[in-house]
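A single protein chain has been removed from this complex, and every other one stays in its place.
Going by the order they are written in, the chains are A and B; count residues from 1 in each one.
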Amino acid sequence: MQVKKDKVRYVSKLCKIDIEDNIDKYYEEFTAIMESVNKILDAEVDKDILIVPNQNTNRFYEGIHTDKVNKIFAKVENGYHVFRRWKND
Amino acid sequence: MYKPTIGMEIHVELKTAGKMFSPAPNEFSDKPNINVSFIDVALPGTLPKLNYQAVELALKAALAFNCKINQKMHFDRKSYFYLDLPKGYQITQYTTPIGYDGYVMIETDEGEKKIAIERIHIEEDTCKSIHEEEKTYLDYNRAGIPLIEIVTKPVIKNAQEAMAYLTKVREILRYLDVSDVKMEEGSMRCEANVSVSKTKKLGEKVEIKNVGSISYVGVAIDYEINRQIDILTSGGIVKPQTRRYVENKKATELLREKEAQNDYRYFPEPDLALIEISDDKIAKIQNIMPQLPDQLRQKYREVGINEPTIKALLSSKDLVLFFEEIYEEKTALVAAKYLISGVLKYLNKHNLCLSETRLGADDYKALINYKVAGELNDQQVQEVLIALLEGKGSLDENIAQIKDSNVDDEAEILEIIDEILAVNQEQVAAYKKGNDRMLKYFMGQIMQKTKGKVNPQKAQKLLLSRLS
Partner (left out) sequence: MVIMCLEGGKMTNLLDLELIKIHELLKEGKIKPIDLVEECAQRIAASDLNAFINLDFEGARAQARALENKKVDNILFGIPIAIKDNIVTKGLATTCASKVLADYVSPFDAKVIEKLKEKNMIIVGKTNMDEFAMGGTGETSYFGPTKNPLNKAMSPGGSSSGSAAAVAGGLVPLALGSDTGGSIREPAAFCGLVGLNPTYGRVSRYGLIAFGSSLDQIGPLSRRVIENAHLFAAINGECQNDTTTASEKPFVVSDIENGKKYRIAVPNFCLTKVINADVVSVFLACLDKIKAAGHQVDFVELPYMKYAIPLYQVIALAEASSNLARFDGIKYGYQASQYDNYDDYVTKTRTIGFGTEVKRRIMVGTYLLSSENVDVYYKKALQVRRELSDEIRLAFQQYDLIVTPATVSTSLILGKDRNPNEIFLQDLLAIPFSMSGHPSLVMPVDKVDNNPIGLQIAGRYYDEKTIYAFALELEKNVRGDESV
């Protein structure tokens, strides 16, 4: 499948990475990787999907404990993790 | 003629000790960022840990809503960026919801209706963000709290049905004890997808988010239906939007336009093991499943309890559990009557819940038996009940006291009867001509004279002997 440049732009917005300054280079490399990726489309398959190798099932935890993580935040006001508010939100 | 079609999505916080994927406590707190673990803020290197209790509660709910169960299930990641989403994805269930193809029965003006449930899945909550003038405040206490999302098919036809559905769902969840289901505190939140169309093809749907109460949901849906019909009849088109209900305007307003299609990039969560729910597990949950309101309602109807009493009983889970504890078919009618006219009235008057009073189930049961055996009259039952609710003396003491003050001596009762008959000659004559209603009149007189402190059966027996 051929990738269009607009699709690369769309994807960059989706993952919040600005590539406009280097769009051609990114597009070229993206296309090169997709050329390799496309080879998987040739594979014949008739099996179910495998999510994690060597799958365990039913692994749970019980009980509770608290880690007080307040201190990991750099900017705390009255206990809130605080940010300067964005103009347009 | 435009017909509305409504689908509902309900998010319900599960009542677990810990969070969905972290061991931090799942507790409401006024202090921000108190119940937070490294996992909840997505620190690099952390991994989710699945809370088994949440899976059990979700399973209970799925079974109660008559769902089929995905006995092999996994979690999926739903990706989008927002500042309240610490990992940049939410762990949810996309391809294998714990429950699917269920239903709930609701009562409508046209009788019972089956509301089809498309799916019930487990997911984690986001963190709470508060926007003020210049700053955004983030509280991760809510981040990771376990939720189930209950999604209906688009089968709801109007606001009344939507409200009946929500009421029923809340009632069931409360009985299951899987959630606090308090809409005002956000432990139950609902979204309505509303569309209108003249044809079978559904119209463009508008999502109404986070409405604060069931009645507001009704108002919001009605408003939204009318808004859409107005647009369409004036030749406009309904845009896919997310709107919110504004209480003081009794109207919905635009929150945001929906982008083409959100690209959530779902894929299976590789950090969590697969989950298998065994037949055994399902059987175990079914065994501990409490009787649900619909079953109880049916049972109460069969013993002849009237509808208002049933409704009043079922409206309070405490009350109905209490009732179930003392339930016996032959005393059910009387027991139900005094729960409403005595206990509930008292609770409402003093703004208490049952557990805050001193009334014990055994005592209540014994008291009702006294009444059924005819040893106490209505007024006496009410008096003892108040005493028991307030913890004034034991049942035996209260009963003894009533018996002490009772007019029990046959001669004394006959004396009173004779007095009454003497001043009511006309009525005696009427009775003798066959007017049986007079018996009731005489009994009333006796009760009045003795201030109710006479055994009515005994009094009637003596009255009849005098009249014959």
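Operating definition for what follows: contacts are C-beta pairs under 8 Å (C-beta built on N, C-alpha and C of every residue); 3 or more make two chains touch, one makes a residue touch a chain.
Nothing here was measured: the structure is a model prediction, and the numbers come from that model.
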Displayed chains in contact with the omitted chain are A, B
Would you indicate which residue among B:Ala17, B:Leu83 or B:Val151 is in contact with the undisplayed chain? B:Leu83
Contact with the hidden chain, among B:Phe28, B:Tyr100, B:Tyr266 or B:Tyr370, goes to B:Tyr266
Interface residues of chain A (partner: the chain not displayed): 1, 3, 7-8, 10-12, 14-19, 26, 29-30, 32-41, 43, 45, 47-54, 56, 59-61, 69, 71-73, 81, 83, 86-89
Taking the full complex into account, what residues of chain B touch the chain not shown? 38, 41-50, 77, 79, 81-83, 86-89, 138, 261, 263, 265-268, 270-273
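One rule holds in what follows: only the chains that are shown with their structure count from here on.
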Rounded Å distance between chain A and chain B, as computed from the means of their C-alpha atoms: 41
Which residues of chain B touch chain A once you look at their complex with the stated criterion? 17-18, 23-26, 31-38, 40-41, 43, 49-53, 55, 74, 81, 83, 130-140, 263, 265, 268, 270, 272-276
Per the touch rule above, chain A residues touching chain B in the complex are 14, 16, 49, 51-52, 55-70, 72-73, 76-86, 89
